[in-house]
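Sending over a structure as structure tokens; questions will come in a sec.
Left out: one protein chain. Kept in place: all the others.
The block that comes next holds subunit A.
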Amino acid sequence: MKRCLRLIRRRLLASVPVLLIVAILTFLLLETAPGDAVDAYLLSIGGGDVSVAESLRKAYGLDQSTTARLWLYLTALARLDLGWSVAFERPVLSLIVERLPNTLALMGSATALSFVFGSLLGVIAGANPESSRDRIISAISLIFYSIPSFWLGLVLSLIFAVQLRWLPTSGLETIASGRTGIDRMTDIAHHLLLPVSTLAIIYTALFLRVMRAAMAEAWRLDFVLFAHAKGLSRFRIIWRHVARYAALPLITMLGLQAAAMLGGSVVIESIFAIPGFGRLAQEAVAGRDTPLLMGIILVSAVLVIVVNLLVDLAQAALDPRIGASEAAR
């Protein structure tokens, strides 16, 4: 337990400079992108004269120097103020609070599903590497892993929403239906089924392959040989020794995947018209909305840090060697 607390403290301290670097680099990167929020806005309204552009730049603070704006942003950030979105004319925080739960629901369910199915199928395939069962599962997973998510999403939508009419094509819930409570939850689940399945199908393949590869490797290791020698049952060897060993890279993968899925949700959220984080990020880039995009990236960075911390804790629980050296210091 002490080992875990130490790990948490060290990680949280280390995350402060990480976030600062992320903030500064993102800001500078956006500065180098040609065109600003005023260019993007004037385009959306079909033009405007020079004085309109000037007064907008002044109102957005874009008439100030890069360093002045960066300093302003960082000092506000120190007060935990994420600033004002110029593309939405709303506080960045309120936008993020509004959209993040949708993405977390989408991403969380997809990650959980793909993790469960992926590891189970991975155990089945890895229980007997190079068997025909393993070959069939691996081949199918490779096919699914190679399918682009937007294509799979559209095909699933075409089959289940347009042809069979079992599921809605898009949206987060039935529009202006006035549903509440459990009824609304069911409605949302009904709407999320297609996007979650799309993401889950693709990522199941990923977890499956990692699990299978780690298990195939574990069979060759000495402790497995020893377990055989002890006369343990094959079932017990698979679950208690091989699968447990193989779960370590899988959990590392889970941490990496959480970050990747934030990005992957951009495409799925657009196709299925889900008002989520990914779509917000895309709109922020198109609108050159620096404060909003900064807010999105910082919140994503915090999420990734937290997920990685959880991953480390889980690994420490699975493998006593992890964190032992830190504890010794």
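Going forward, a residue touches a chain if its C-beta (ideal position, glycine included) is under 8 Å from a C-beta of that chain, and two chains touch if they have at least 3 such contacts; residues count from 1.
Criterion: contacts and distances are computed from a predicted model.
Participant: Out of "NADH-quinone oxidoreductase subunit F", "Phenylalanine--tRNA ligase alpha subunit", "protein-glutamate methylesterase" or "ABC transporter substrate-binding protein", flag the one the UniProt entry gives for the chain missing from this complex.
Facilitator: "ABC transporter substrate-binding protein"
Participant: Please identify which residue in A:7, A:23, A:216 or A:271 touches the non-displayed chain.
Facilitator: Answering carefully, the residue with contact to the hidden chain is A:271.
Participant: Any idea which of A:47, A:231 or A:320 touches the chain not displayed?
Facilitator: A:47
Participant: In the complete complex, which positions of subunit A touch the hidden chain?
Facilitator: Against the left-out chain, subunit A lists 33-37, 39-40, 42-50, 52-53, 87-89, 95, 98-99, 154, 157-158, 161-162, 165, 168-172, 175-176, 270-276, 279-280, 285-288.
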